[in-house]
Structure formats: structure tokens, C-alpha cells
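Note that this complex is displayed minus one protein chain, with the remaining chains in position.
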Amino acid sequence: MSDTVLDVKGLSVTFELHDREVRAVTDMNFSLKAGETLAVVGESGSGKSQAFLSIMGLLARNGRATGSAKLAGTELVGMNPRDLDEIRGRDIAMIFQDPMTSLNPYMRISEQMVEVLERHKRMKPAEALERARTMLETVRLPDAKRVIRAYPHELSGGQRQRVMIAMALLCEPKVLIADEPTTALDVTVQAQMLKLFEELTDTFDTALVMITHDLGVVAGLADQMMVMYAGRAVEKGNVDELFYSPRHPYTLGLLHSTPRVENKRGRLDPVAGLPPNLTHLPPGCAFNPRCAFKTDQCVKERPALIPRTDGRVTACFHDDAVKEKEKVA
Amino acid sequence: MINYVLRRILAALPIAFIAITLCFIVMRAAPGGPFDRERPLPPAVMQNVLAHYNLDKPLWEQYWIYVSGVLQGDFGPSMTSYDFSVSQLLAIGLPFTLMLGMIAFVLATAVGIIAGIIAAVKQNQWPDYILVFAVMIGVIIPNFLMAALLQLGIGVHLGWLPAGGWPGFSIPHLIMPVLVLSWPHAARISRLMRGSMIEVLGTNYIRTAKSKGIGERLILARHAVKPALIPVVSYLGPGLSYLLTGSLVVEQVFGLPGIGRYFINAALNRDYGLVLGTTIFYVILILILNLLVDIVYAWIDPKVRYR
Partner (left out) sequence: MPGLTGKDATLSAYADKLEQLDAPKGRSLTQDALRRLSKNKAAMVSIFVLAAIILIAFVGPYFVPWGVGEVDWTSIRKPPDFEKGHFLGTDQNGRDLLARLLQGTQMSLTVAAVATIVSVFIGVVYGAVAGYFGGRVDAVMMRFVDIMYALPYILFVIILVVIFGRSPILLFIGIGALEWLTMARIVRGQTLSLKEREFIEAARAGGAKPFTIIMRHIVPNLTGPVVIYATLTIPEIILTESFLSYIGLGVQEPLTSLGTLISNGGPVAEVMPWLLIFPAIVLVTMLLCLTYIGDGLRDALDPKDR
């Protein structure tokens, strides 16, 4: 139970543009145990998706990953695509944001699911089809027999996302990465979907990475949480700790921009300012232009991720002030 | 699926009918009959000639005779080759034109699709650059010029291949005509295929397929090629009619015994009967082939099938 299944150290992702390089992710570190759920939170452009696409070997042509990401001891960064194909879909799987476009519109659901089992489990077509159908039932698709013969355009968004989940779980992967899996869905469907994730990670003992910008998604589901800003983790730790006592001003800002029962002031505060442009990051702490706690030090140097007493890490010079402010509020 | 095919056939029929009617109207509306000469024929002879071609009957009756003829495979008389009907001339030239056209069409489509896939996968590497160059030549050099240049260079100066003529079935005599006919077609197909393949390879569902680890070859063969073919398939219809009209000039330049020679001569001699008969024949042929294209289209795209 305590085996580390995914161990990421110093992971960076850079993109080669025609005249310069852009760093989308810088020095990401975390480790994940079987059955555990990690929430990765940040605004769009914070590098959260690119980090995990790089682990899956799905970066765009001009992207390059450095550092290390070990899946049950096997190094994934820099692995050649052919070897990676042995692992992708079997030990690590990914679910994408937009279920409407993530399934091949020209192939039946059955074909798209069966090929995974044929590839990784060497199953015969009939056996694979049966397994695919069972898995559709496992993700609570009531009409599995019809769905499996359908083309994607005959299904609703929620149905398609369930198909995506079923497809990702076919080989019972050690790690499942879900990139904003509920963003494109209706609110009611969202809730069902989150419940499904919770059940499934228990059933299969799968470690789950939930990438999201919505803290509401994180609360009930995740064990750990990592907050990302401008390609770097700014705070990481136990979900409950981070929720009840944020130490980074950006985490604080995100919490205040999410509706919560205990938000005593009764109004929402979006984080002021615009998300950063990765090609022109401000000097020092990347968050300083939008930060209420900003001092000269924040412009001069970049704060390191420093372990705090309760086991979290935070990258801020003024974490105590942030803590105090949250208490007052 | 059967429903869909039937509907396509029903949609094609009025087009054929309108084309035949248009041709008939144009033919009859033309200033001056085909037998107006500088020295007029004697009235009695003229009367006989007109009767022979049914030109003395009322217009609607002429129309009816023509349409029912076409339906029975009779495309009317030739006005200059008095001994032959259009159908007879077509029967002489057609087998060759169809053979040449089909060889070029199949070859060019296959080469174009494969070249397009390779160029898309090796985007901005040397296979891609070679293709861009070959496509450019195919698109900008008109077929008659290409034919003349090849004839001069390979046929006359180098003497590698016969410069023209048709001694009976002979592959060396076919190489240059097929090359001239298929090059522009293959060029356009490969350009379309490359573009749509690049687009497809960037889609989310290809990313999903990659994340499943099924391997590059299966991704291309099973996930990418079919959707990428859609724009190519919709070009096949116009591409084919372009290729067939191109064969007119290729047959002329290389002295090959197809329809092209008759057609161009008929056009130069103002032989309405033959020109229109041939045109109607081409229209029907192209409609039939478009129908086949539609069926292929439906086979590829499930959304079309159920519409």
C-alpha cells in the first residue's frame, strides 16, 4: 500500500519557439503512492497540463522534457516512443479535458476500446469486447450494449467522458492522469463524475492525478494538493492543511475565488491581475505583480520551496503574514 | 446505407437530365446549321439531309428523339463523319481513353495519398521538401506543355521511350502519357492529403490514441488515414473530370487512339453532334463516378451515412 508508484524529480518542460525558448514547467517534484490522489491546481497556462503530457510522452514536436519521472521504478523521461508504448495505456493512462473531441469520430467505441486490450493484454477480439463491455458497466454506463456499438457522435458529453474513463481503466493502470475531466460537462454530471473517480480509485487501487483549476473538485477527492503558478509549484501539501491554512498568497487567492460555505465575508475575490506571460516573467517571485504581500525582496529574489513544520512546502517570503491574514479573515 | 445510395442515385438523375437538356438547347440555339456551306446545297439535297438528321421535325419531337436515344445509349449522329454515329465513334475510342484514364487515375491517387502521408509524418524533413517541389511542377506546368517537353526530351533527344503512336498494347508507349496525366492529379491529391493528415495528427483523438500506447503504425493506419482521406475523396470527383479532359490533349500530343482525337477534330470542324454526344457521355460517366465517390465517402464518415 505504501509503494511509491510515480516519483517525479526536477521535471522541466521547455518549448522551442522560432526565436526563443519558453519554459512551461520548471523543477517539478512530487511522489505518489498507490491509491493516493494528487490534485494539481493552477490557472490555465500554469504548466500543469504540459507537465503531465510530458510524462505521457505527448508533448508537441517543439517541446522537450528534462529531469526524471519514474513509474514504479522505470524512467519515463527521454524514453523512446516505442518502449513508451509498452507502458502507456497499460501502467499509466490519461483522460483529457474535452470528451467531445478526444474520441475518434470515425471509429466505433468498441474498436477504440478493444485495440487497447489487444495491444497490452494480447486478448482475442471476443474476450476483449466482453471486457470492454464490463468496464463500461463499471463506470455506470447504463446502456453499455448500445454504447459499445455506437459512434462517438451518437453519445452525450457525459457518456463520452465515461467511455474515456472506462478506456483508460481497461488495463487497470497504476497511475491515472485526469486533465480537467469535468470542465466540459454540466454541473450535475460533474458531481456524478467526481464520485465515480473516488469509487474507481478505491476499486482498482489506482493512483490518481487530478489536474484542475477548480478547487471545488479537489476538496472531497484529493489527498495531496500542489498549487502551480507560472510553471512552478508554489505550495504543496496535505489538502486539508492547504485548505484551512494556506501559506502562499496565490493559494489564498484561489481559495477566496472559490465559493465556500465557510467564506465568512460572503463574497468572491478573484485573484487580481492577469495570469503571467511565460515569455516575460517578472524578476524575483513570478507572482509579485499580483501579490498583496509584495515587498522589495520579492522583486529581487525568487523564494525557494521550503519545507514547513506541518509537512508542506511553500515558496514565499511572507508565509507567516499570509497565515495571519487568513486567521483574521 | 442502401437508403443513402438510393437517395444519391435519385439526386444524380435530374442532373443528368438537365445536362442533356442544356446540351440540346445549346445545340439547337447555335447560329447556323452544321450544313450551312459557302456554296449552299441544292434545296432537295438539303431537305434529304435535314430529314436524315430529323432536323425537319418540330423541336419538341427532336428533343424527345434525342433523349430517348441517349437513354438507349445512342448519342446521336456525327455531322461530319457521315458513315458513323457518335456511339460508334465512342465505341472505337472509348476503350483506350478509359484504360488510359483509369491507369492514370488509380496510379495518381495511390501515389498522391502515400506521398501525402509520408510528407505529413516527415513534416519539414527532406521527403517533405522533395514532395513540395514535385507538387509545384505538377501544378504549374500545364499538361500540354509537360507532354511536349517530355516528348522532346525523353522521346526525341534521349530516345529512352517512344515519342508517341500506338502500335497495339505496349507499356513503353503508355509511360509518358500516364506520367503527364497523373502528375498534376497526384500533386493535388498529395497536397490535400498532406494538409489534412497534418491537421488530423494534431487532433485530440490522435493524442488519445497515442496515450493508449497502440504504436505509431496503428495510429496512422487505423486512426489517422481514414479521417484524413475525407477531403481527398471529395476532390476525386472534380479531379477525375479534370483528368479526363486532360486526356484529350495528351492523346492528341502523343497520337493515341482515344476519344480525344475525335473530340478535338469534331470541335475544330464544328461537328455539333459529336461534340455534344461526347460531352453528354462524359457528363454521365462523371456522374456515375461521383456516385461511387459519394458511396466511398459514406463508408468513411459515419455521420454522413445516418443523415
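The first chain written gets the first letter, and so on, giving A and B; residue counts start at 1 in each chain.
Heads up, the rule we're going with is that a contact is a pair of C-beta atoms (placed from the backbone, for glycine too) under 8 Å apart; a residue touches a chain by one contact, two chains touch by 3 or more.
Just so we're clear, the structure is a prediction, and the values are computed from it rather than from any experiment.
Colleague: Quick one: which shown chains sit in contact with the chain that's not drawn?
Modeller: Spelled out, the missing chain touches these shown chains: B.
Colleague: Check the options B:51, B:71 or B:136 and report the residue that touches the missing chain.
Modeller: Final answer for the missing-chain contact: B:136.
Colleague: Pick from B:100, B:224, B:249 or B:298: which residue touches the chain that isn't shown?
Modeller: B:249
Colleague: Of the listed residues B:87, B:109, B:190 or B:290, which contacts the missing chain in the full complex?
Modeller: Touches the omitted chain: B:290.
Colleague: Touching the left-out chain: which of B:235, B:262 or B:297?
Modeller: B:235
Colleague: Suppose we count only contacts with the excluded chain; which residues of chain B make the list?
Modeller: Spelled out for chain B, the touching residues are 15, 18-19, 23, 26-27, 29-31, 136, 139-145, 148-149, 151-152, 156, 188, 191-192, 195, 198-199, 231, 235, 237-239, 241-242, 244-245, 248-249, 252-253, 264, 267-268, 270, 272, 275-276, 278-279, 282-283, 286-287, 290.
In the analysis below, only the chains that are shown with their structure count from here on.
Colleague: So what's the Cα centroid distance for chain A and chain B, whole Å?
Modeller: For chain A versus chain B, the centre distance works out to 54 Å.
Colleague: Chain A touches which residues of chain B in the complex?
Modeller: 203-216, 218, 222-223, 226-227, 300-303
Colleague: Please name which positions on chain A make contact with chain B in the complex.
Modeller: 56-58, 81-82, 84-90, 93-94, 96, 98, 101-107, 111, 115-116, 119-120, 151, 153, 164, 167
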